[in-house]
Each structure stands twice: as C-alpha cells, then as structure tokens.
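Here the complex is missing a single protein chain, while all its other protein chains stay put.
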Amino acid sequence: MGGVEEVGGRGGRNPVVSLWGHLKAVGTGLKYLIAVPRMTVKYPDEVIELPDGYRGMLIYHQDLCISCGLCATICPANAIKMYLPSGGGGGEGGGEKPETPPKRHPGIDYARCIFCGFCVDICPTGALEHSKVHDAAYERVEDMLYRPEEFAAGPPTVEFERPPKRLRPVMDERRGISYEPVG
Amino acid sequence: MSGAGSGERTLELLIGPQHPASGHMRLVAEVDGDVVVRLRPDIGYVHRTVEKIAETKTYLQTIPLIERPPLADTANHNLGYVMAVERLLGVEAPPRAQWLRTLLAEMNRIHSHLYGLGIHGIMLGSSTAFMWAFGDREIMIEMAKRLTGARITYSYMIPGGVRRDLPPGFAEEMEKALRYLERRLPDYDRIFFSNPVTRARLEGVGVLTREDAIRLGVVGPNLRASGVAYDVRRARPYAAYPELDFQVVTRSEGDSMARMLVRVGEIRESIRMIRQILARMPDGPILAERYAKMIPPKWRDYVRETGRIKFPAILASLRPPKGAEAVSRVEAARGEAVFYLVSDGGPRPYRMRMVTPSLRNVVLFSHLTRGCRVADIPAIYGSLDYFPPEADR
Amino acid sequence: MASGSEVGEVAAPIEGALSGISSELSVRGEVVSIRVRPEDLREAAERLLRLGFDHVKAVTAIDRPGEGIIEVVYHASSYGNPGLTGIIAELRTSVPRDDPRVPTLTEIWPSALYQEREQWEMLGVIFEGHPELERLLLPEDFGGPPPLRKDFKIPTEGINA
Partner (left out) sequence: MGALGWILGLLLSPWVFVPLIYPGLVSAFAVLLFIIWFERKLAAKVQRRFGPYYVLRHLGGATQLVADLIRYLFAEPIIPEEADALAFVMGPALLFGLTLLPVVAIPVSGTFYAIRSDVSLLIVLALLTLGAAMTLIIGWAGNNKFSLIGGLREGFLSMAYEIPLFVAALSMAAAYGTLDLVDMVEVQAETAWGVALNPLAAFVFLVISFLATSRFPFEISEAESELVMGPFTEYSGIMYGLTMGASYLKYYVLCLLFSIMFLGGWEPVPPQLAAVPFGPGVVVFAKALALMALGVFLRAVYPRYRVDQAIRLAWHYLLPLSVASVFVSMGAAWLGLTGA
C-alpha cells in the first residue's frame, strides 16, 4: 500500500520561501483579476439550459394513467398520493360494478417532492415524465399541492421580469464551463 | 459577564449553533486567555433519526433517505447502502453498472473534497479559496447532472445496477472538465495551499499522531494524513476498484495542512481514475438480469435506446430472506461509511445502521483542540471536513 | 490485498484466540461473526484487540421484542495490521430487554466512545463503566422511551389521500 506525497511542499519558516510564496499568491491574484474570465451567469437575465433527462417537476398524462398506484407506493417522501375524483364523483357509482369505488388518480405535493424520479421510472405506462421546470416559486405552501386535475394541467411556467437569455453550459478546458447561447 | 466570575481564569465560549463557522453544531470551548483548555462538541442539532425512518420505508425508498445526511457526498453513501442491500438479496450488479457506480462515486469525491476545501478556506478567511472551490465544484455537479438528472441527490444506484447509462458525448466533455481541473490545481496551490499565511495557520496545528488516529478509529483523509494507509478501496475493493490503478494518498505529518493536502492528492487520484473508467468501461447491461427481465416488455426498446432504466414493479417491494444480515463498507469522500442491515423477511429493513465518516471523526474535536489557540478552532474544524448533518443523521 | 479466501484463514486464529470463552463463530462474506455471552464480552474484545483488531467501526444495538432481547453488535477491524484490514470481526451478544446491561468496551476500543453513547440514547442499552453516558443527539428535554426500540412507533401514511 504505497503512499504518494502531494503538491504544496513545506519550506519551514524560511523567509525567502515565504517571500516567494507571497509573491506567487499576489501574482496569481493579479492574473485572475486581469486575465481569467468569470464563470457565473447573471441568473434572472441569463438562464442555464438543463440537460435532457433532467429530473424536474413532473408532467402527468392522465389519459395514460391506469390508476395502478405504483407511483404513490414507491414515493419515498409521501409526496404522491392517490386522490378520488373531486366534485362528488365518488357517490355516482356509474361503473359496471357499483360496489367498487371510483378510480383514484395521483396528485403531488411539491412541498414534499424530492425529485428522485422513482415515480417516473416505475410508471408502467409512461403517464409520468419529467419536465425541465425546477425554479417555480410559491407564495403559499398550500399552492404546492396539486390534485390530479391540476397535476394533469402540467407544471407551472416560470415567468421572468425581462425575457432571459438561455445559455447552454459546455465544458471548456480553459474556463471550466463556457456558455453557448441557444436560440 | 457570565462565565468569568471573580477568581476564575477561564471563559466559556459557546461557538454555535448560530455562528458563521460552527456549522449545525455547538462547540463549547473553555479558554484561558487565547488558549483552549477544553473543547466539547455538542452535536445533534440536525439529527433526523434516519435509522428509525428507514424502518418505515422500503429498501428502495431508503436510498434518498441515505443521501440526505451526507449531502455533499451522496453517491458514495448510496453505493454503500445499495451494496448492503444487494448482499441481503444475493444479487450482483453487472460489470458496466459497477463501473458507472465507480464513475459517479469518484466524481462525487472530487466535488465533496472541493466543498470541504472551500469551507476550510472561508474558515481561515480566504474568500477566494471558498469561491473557487465552490465554483469548480460546479464542474463535477454539471457532469453528474447530465449523467443522473440531478445535481446532488442522485439516487443513481439501485439494487442490481444503476438507473441510467452514459449520455452521448459524456466522455469527451468529461475529458475537458478533467483537464480544466488539472490546470486549476496549481493556481489553488499558489493562492491558498502554499500561501505563507495558510501555511502559518495550518502547519503543525492540530497534530494527530498515527497511534491516536488508530486508537480513536478516525477515518478517511484524516486517518491517511497521519500516516495510516487505510482505504476501503484498497483494503476491501468493491465496484470497479479492483481493476483501477490508483494510489492511496498518505502523509506523515498528521497536522491540519497534511489533512488538506491529502484531499488535494485524492482529487488528483480521482481525476486519474475517472480517465481510466471512461477509457476502459465494459459494455453490457446496467441492471442485473434478475430485475431486467421483469421490465415490462413495452419498455424494452425505450430502455435500450435511451439507456434509462424503467423500474420493474418488484423494486417497490424487495424482500430479502428472513434473518439475513449484511455489512458493507465504502470509502466515502470524508472517510469510511459502514452500513449494517438486518432483515426480518419483510419489505422494510428491520434495523438499518448507518455509521458515517463524520460520526467517527467527531471524537477529534476534543482531542485535537486541547492547548490550541482560539483561532485554531476553525482551522482544525475545517481541516477535518466535518459535516454536522452527516454525523447527526 | 484481502480476498474472500483470507476470511477463512483469519477465522482460525480468531477461534484460537477465543479459546476458553464460550463463543459461536460463523463467516459471512468479509465478516467473521462471533457470538459471546455478555459477561465474556470484555475478555473477547481484549483478545481481539491483541490479535490486531484495533478499532471499532460500528456499535449497533438491535431490539428484538419478540425474543425479549436486545442484541449488541460491535464491528471491529484493523488499521495497523495489513492482514486484517479486509476482515471485519462482528462481536455480538444478547441481553434481556427489560434490563439491558453490557460492560463498556471504551477502555479497550476508545473508538466506541460516541457510538456506545448513541446506542444508549437510542435503545436504552446501559454500557456499564462508560465515562459519559449522556444525551448525544436527542434534545436535552427529550422525555420519550428510547426511540429506536420497536415499541416507539412513528406515524406512517398510506398511499391514498
């Protein structure tokens, strides 16, 4: 089990080493002050595009849903629950088997959701998928609960004061991340 | 003034839990002038009873739970837990999944170490080290986001394999990212690691001898900085580590500087490992055949084309045999993480023991600070890369 | 580098070291499991330490109300002895649930200090002789029963709203 010694040698308290260290530190600071570009973006004016497969807020296709309840079963945060149809639909009992309760459908509480995506991966019909919406803000915690019919209406759209510039992050050997504008 | 009545020499300082450099914990320091006589860590401010909650969740649902405490280092703990579950179930992930797990674990190690270095920087007053490390951490987070779909809480490894295959173009982008990090490390060295002020603050401060490190059961870079070449990746190799060429970074000084430099060395080793992984990754399935054949037939094409697994329904209720027990250990970024699972045949763990690296390092607070200066407290704290939620769980 | 076969090789010296103590040995992967009586725990730990198991990785107590016992499990391994780093010695004992007392192993393995304290707090196992058996993670005014005991129930939710 060999060890390996690493960068950053020790020069003891040698004043010459110290002086050289001070010069190198200040020089590096100056280099970054002058020559190295920034790596942050001006967020609400510039927005970073998310990659495909990003686990954002959910899209629910109610037409594909078979009410199997797997999403609610697997949800680790108890965010997805199965809801009875609202508006008194429960008492109607118009189906072929009157004693079976009406089908339940999933609704989601984004105050609990942890965006693990287990529900999407286990959904046998593809009724759930991820959108790229991740930065919705709410004024009241109750608004974060989406019953099935609201859930089916899609994730909220995020509005900006000024239309933001969309940027795609690309790895860059010199800058770390550089940002390419997308149309 | 309370705490310093007449005739008393010492003053009791309560550092935290609301203090810029305490994290979610309290350090009760008894100081005599500028010298710390005694320091007692008071932890538990972010305790969330993960072990109890795990008894109410299924084996799969426990994965995100495991990821919460060690927030900067989710992948390694995810891996350790999944390894224990696989041992309970007697299932093994296919080779490609093992390599993908190792890839994410090493990416996570880099960004976790950068997180630790950044926090250490700001504790010493170097805002530049802090901002740089947190900025460059973003490189690995961005790459992990492309691989897993999430920035930090990946939940990427599941019993039997991983959830997603490499996205197109990943290796080329990663190579650029790694070259960038390699270019940056010398600048970190010039402005922070070798900065004479940093060296004055860290060299010879908080020295942990080899004997004490072993006796106290310290883990991770803190252990290796005291000259003990123990690394689970070498002592009991798991995932793809048996096939990777890497060195266990150690130093002999045992001081705060050594602990920091071991982390820097591990970042370099992780860069080397990621290169090897991407160059030599075997082809093949990413989910064990036992579960892959249970994926609904209509999704087989989707899985093949996108490289994203659709869960078979059985994952929602995995049941290991009654009475089965499993221990697993992984080298997480901050040190060894140990998982101990006991099954009663039901779909939920009967007992889930999660021993995180920070829990095992908490003993160092009182040990290393005896006789140090008040200003050394953050210097030593930062050098331990201690993360209160990880210790409290 | 340790491998699976080595576990078997190590099991024999462990068995030898524990001669005279009534113990049951079994091997499970990298783990050598040793079951002893509570009164033999200290002696067994001391012999393991002499063999080179120099630190404790985990201290776990398991509540088994069905059998009326609490199991206390120590996972020990070695940093200093390269032949043992790949092995985990699992030292376990059972104590009655209504009076769970075991001797502390902190003098033998100081690395058990915080975890014994935690298991005391979470499962009510009294580690006799432990230097600071006081609250660690729970709030100071926590009054309930030890929370990791099985009779401490936490509410769960169904899948239906």
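Letters are used for the chains, namely A, B and C, taken in the order the chains are written, and counting of residues starts over at 1 for each.
Definition applied: contacts are C-beta pairs under 8 Å (C-beta built on N, C-alpha and C of every residue); 3 or more make two chains touch, one makes a residue touch a chain.
Note that the coordinates shown come from a computational prediction; the quantities given were computed from them, not determined experimentally.
*Asks:* Based on the whole assembly, the unshown chain contacts which displayed chains?
*Replies:* Taken over the complete structure, the missing chain's partners among displayed chains are A, B.
*Asks:* Pick from B:R38, B:R210, B:R290 or B:R373: which residue touches the chain that isn't shown?
*Replies:* With B:R38, B:R210, B:R290 or B:R373 as choices, the missing chain is touched by B:R373.
*Asks:* Touching the missing chain, which residues of subunit A?
*Replies:* Per the touch rule, subunit A residues meeting the hidden chain are 25-26, 28-29, 32-33, 36-40, 42.
*Asks:* Just checking the interface: what residues of subunit B touch the absent partner chain?
*Replies:* For subunit B, the residues touching the absent chain are 1, 3, 11, 13, 19-21, 34, 121-129, 131-132, 135, 191-192, 195, 197-198, 200-201, 373-378.
As a convention for this text, only the chains that are shown with their structure count from here on.
*Asks:* So if I look at the partners of subunit B and the partners of subunit C, which chains show up in both lists?
*Replies:* A chain counts here if it touches both subunit B and subunit C, which gives A.
*Asks:* Looking at every pair of chains, which has the largest contact count?
*Replies:* A-B
*Asks:* If you average the Cα atoms of subunit B and of subunit C to get two centres, how far apart are those centres in Å?
*Replies:* Distance between chain centres: 24 Å.
*Asks:* For subunit A and subunit B, what's the span in angstrom between their mean Cα positions?
*Replies:* Whole-Å distance between the two chain centres: 22.
*Asks:* Quick one: subunit A and subunit C, Cα centre-to-centre, how many Å?
*Replies:* 40
*Asks:* Among all residues of subunit B, which ones touch two or more of the remaining chains?
*Replies:* 234
*Asks:* If I count partner chains per residue in subunit A, which residues reach a count of at least 2?
*Replies:* Those would be 1, 73, 75.
*Asks:* Which of the residues in subunit C come into contact with subunit A in the complex?
*Replies:* Subunit C residues touching subunit A: 82, 157, 159-161.
*Asks:* Tell me, which parts of subunit A touch subunit B in their complex?
*Replies:* Within the complex, subunit A touches subunit B at residues 1-11, 17-18, 21-22, 24-25, 27-29, 31-32, 39-40, 50-55, 70, 73-77, 114-118, 121-124, 130, 169-177.
*Asks:* Which residues, counting only subunit B, touch subunit A once they are in their complex?
*Replies:* 57-58, 60-65, 128, 135-136, 138-139, 142-143, 145-146, 148-150, 153, 155, 163-164, 167, 173-174, 176-177, 179-180, 183-187, 189-191, 193-196, 199, 203, 224, 227, 229, 231, 234, 247-251, 253, 257, 261-262, 264-265, 268-269, 296, 299, 306, 308-311, 313, 315-317
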